[in-house]
Structures are given as C-alpha cells and as structure tokens.
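With one protein chain withheld, the remaining protein chains of the complex are depicted in position.
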C-alpha cells in the first residue's frame, strides 16, 4: 500500500508552485494521499519550517514520508537530502536544517543520500525549483517503496546541517525569552517550555511580570482562552507546548507590540528582578 | 466504504493547524476523503461559519460527516458536540451554534452527545485545540462507522446552542437590512432573501434606492455580473440566494463604504420612504 506524503513549504498558495508539486507527486505515486501540513511558512524561514514539521509528527500517519521545502539556497552547492530515520520514516528536503528537528524526533538519521539519480529527478533540473524537479519526485518514489540507497551518493549523517531553537536565559525568578512565532489569532509563542519556568521557579506563579522594550506589565496565568475576560491578556501553555501570550478577543502581538524575534523578560511580580 | 468528511474552520492556512487535523483524520480514517470547505471563516465568527456550512450542504456528498471548528470558547464549560441528524448525517463541533443551521437543514438533531470517550479523544486533551484533540478524532471515527452513542453522555437536543441570522425589518416599500458578508471580489451580501423583497413589494422594482449612513444612491437590479457596465454597481441575487450589492470590475464594499454588520435601507426610488 502506498505511503502518505506530508508536505510543508514556504510556497504560499497564491501561485501554482504547490499545485505543480502535487501534479508531480500524483504522476509517480497516484495512490498516495498527500497531507498539506502548511505552505504558509514565512518565506525562507528555515527554523520556523523545521519547528512546524517536527512538532506535527505525533499527529501524522506513522508510515508518512515527509517533504519539506524551505530552500533559500536552491541551485547552490548544498545537498538535496533524502533521509531514513531509525523509526523507518523518510524525510526529503534541502540540507539546510529544515529536516533536522524532525529526524531528531524520529530516532535520529540512520541513512542520508544526496538525491542525484536520474531515475528520480526530472530530466532537466532547474536551478530554482528543486521542490518540483528533485524533492517531490524523491518523496513520491519513497512513498511507492524505492529504497533510499539507490537515489544518490551516501552522505555522512553526522555532517548534515542542523538548526536549533535559541534557549531562553534562565535564572531564579527570571526567564529572558524570545518570540518564536505568532499565529493567525495574534497569539505570541515564546521559546519557553514548562521546564524553563520550573528551572526559574516561576511555574506556580499565578501572575507574571513582563518586561518588553523596557516597559513592565502584569499578566495572569490561564489554562484556557475562555478563562480570560474579553479584552484581557494572559499567559498560557499553547497546543504545541510552548508558553504563549494571548488576549481574549484580540491580538496579543498587537496589544503587546511584539513581533517574531523580539525579547520578553518574565519575572515574579514585585521580586525586583 | 468510509464516508467523506467535510471540514470547515477559522484556522486559516498560514499555520499548521489545518494540516495537523488532516493528519489526525488520516490516522483514524485513512480511506476517507476530506473536503476542505474553507478555513477562511473570520476568526471566531460563529455565525459566519454556521452559514457557510449550512448553505453548502446541498453540494456535499450525501453521506458526509461534517466537522466545523470555530471555537472561541475552547477549553471552557461548553460541550464538545457530536450530532446525528434525522437525515442520517453526523455533525461534529463545539456547542456554540456553529452546527445549528446545518442540523436544521438536515431534518433536525436526532441524537447529540458530549464527546468524552477516551476511545475517541487524544490521550491528552489540550485546553486550546479541541479541533485536533477531540473534534477531528470524533469525525474520523464517525466516518469509519463508530456509533455516536458510545462517544459520550447523551445531551438534550432541545437545549443545544443555536444561532440565527438577524431578520431584516420589512414594511411596504422598505427593507432595513444588514451586511452579512463580503467575499473576495468585494461583493456585499445582505440578510435579505427573495421573500423579504416580496413582502415589501420591492421584488419587481427595476431600480432601488439605497440609504447607507444617511446618504442615498440608486442601484439597478441585475441578474448577472456581465449585465452591469464596467465600473457600475447593481443589486443581484447571488449564488447562495442572498440579495447582494456588486460592482462590475471593482469592489462594492469599497465603492459603497460597507463592512460586515453595517445597515442598508432598500427603498423604491422617489417613494419618499
């Protein structure tokens, strides 16, 4: 039975790029289901793409082939990766780290190749659209059972490019964090996990002090959007397990003046931090 | 044969929320086709989502399971609904009215449960993303034939939350209406059906007077976009059966200065209304 293909990119949906890749997938693997994880990764934002892919894995079919194309270096020297993980999954995409958080979640990279076989790639490979000419064909062939070994020369899995989320700066009573993402609703995701709050002994504090660009404000903790009164903001663990700032009925990003990459300091109120 | 799943939400497509739900659906019901009705419902706009879903039913597969997630109250006390209609269809979504116009179209709600069974929901249910943790699993299980009765405690169908489109204010020669929606092309949909124009004896008038924010203008009736000259505006029954204001080659919302919720009075010209 052909395996499903999970497809993520920064192509957007205004142009025909995603649709063209679907055509290529369908020609090679007409019976594979394609799950579009998202094509709204901000243009060329490898880390955001890597995070979205890796965090979605627990919800995807177990035998999925992953196709991730966020590729600012297309046409340059970097390898066109196909990776088999210890879990038996396959990942396809550029060797720029976009796949790296995913193979870590899938037991590590067991085998990697540079996709070069003319049995896989388009007869003519453009220098600008490897999604269409290299990655989609490779993902489709993997979905139909082609072994990764025949796709191209073997690569040293220890030498593949990786990315990493910046760790927040933690000390007792204080976490210096960064904005990782904001979603459609204006919710602001910080690079903070429960363990960071624990390490700072802030995990049981019912109200936090936030310092943003030198200004202070207080935010209560909440566990659901609905606990927060209309027009009020709060801090919550979001559905991806990140600590997030939200406002009921509005955009926290706008209310707090925060954009991706901005710094936020979390403190115990009146601790003088 | 597994049933198709019709999926509507306000998640947008920039983030991976929709894709994650597709993964969950695929894990449980890998052979069900998923039809994405739209994920562009304005954020948290329950009534708009309810309308889009209900009006699309005549065009959907007859045996469809409907999954609708517009859920400002996620994580709060409201029930997570699965509904069987007298037509034999199933609807899944929050008990906030987003499903109510649909069960009315499908013969009424015959049985409703609060989705609680651990055989249905995720092992850990987040307080912020029941689309992923409760509603998608329930829709997928219904599509594969699980009976609604085993999904959770029975609810009184008469006590479910409903929504309703505001009726226009009708008197002879005059309809006081409201803007329900505007689409991508800037067409403005009013809360007016043919029966309202009939009741006001305006259904045969070839030109209407419109009062918007105290200002008057005249608009001809039309039956097709192409009848309207380039740059001109007109009033027409749209493909959903609502009375709409359109401009050929431009946005009626911009030309007439109208947004969702605004008031519009329709009159017979020179009737002094």
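As written, the chains take the letters A and B, and residue 1 is the first residue of each chain.
Following the convention adopted for this analysis, contacts are C-beta pairs under 8 Å (C-beta built on N, C-alpha and C of every residue); 3 or more make two chains touch, one makes a residue touch a chain.
Being a predicted model, the structure only gives us computed values, none of them experimental.
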{"item": "Option from B:24, B:37 or B:175 whose C-beta touches the chain left out", "value": "B:37"}
{"item": "From B:25, B:142, B:236 or B:258, residue that would touch the chain that is not displayed", "value": "B:236"}
{"item": "Candidate in contact with the missing chain, chosen from A:7, A:129 or A:243", "value": "A:129"}
{"item": "Contact set of subunit B toward the excluded chain (per top definition)", "value": "4, 6, 8, 13, 33, 35-40, 52, 55-56, 59-62, 183-185, 223-227, 236, 238-239, 249"}
{"item": "Touching residues (missing chain, whole complex) on subunit A", "value": "11-20, 22-24, 26-27, 30, 43-44, 72-76, 126-129, 132-133"}
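In this text, only the chains that are shown with their structure count from here on.
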{"item": "Where subunit A and subunit B are represented by their mean Cα positions, the distance between them in whole Å", "value": "31"}
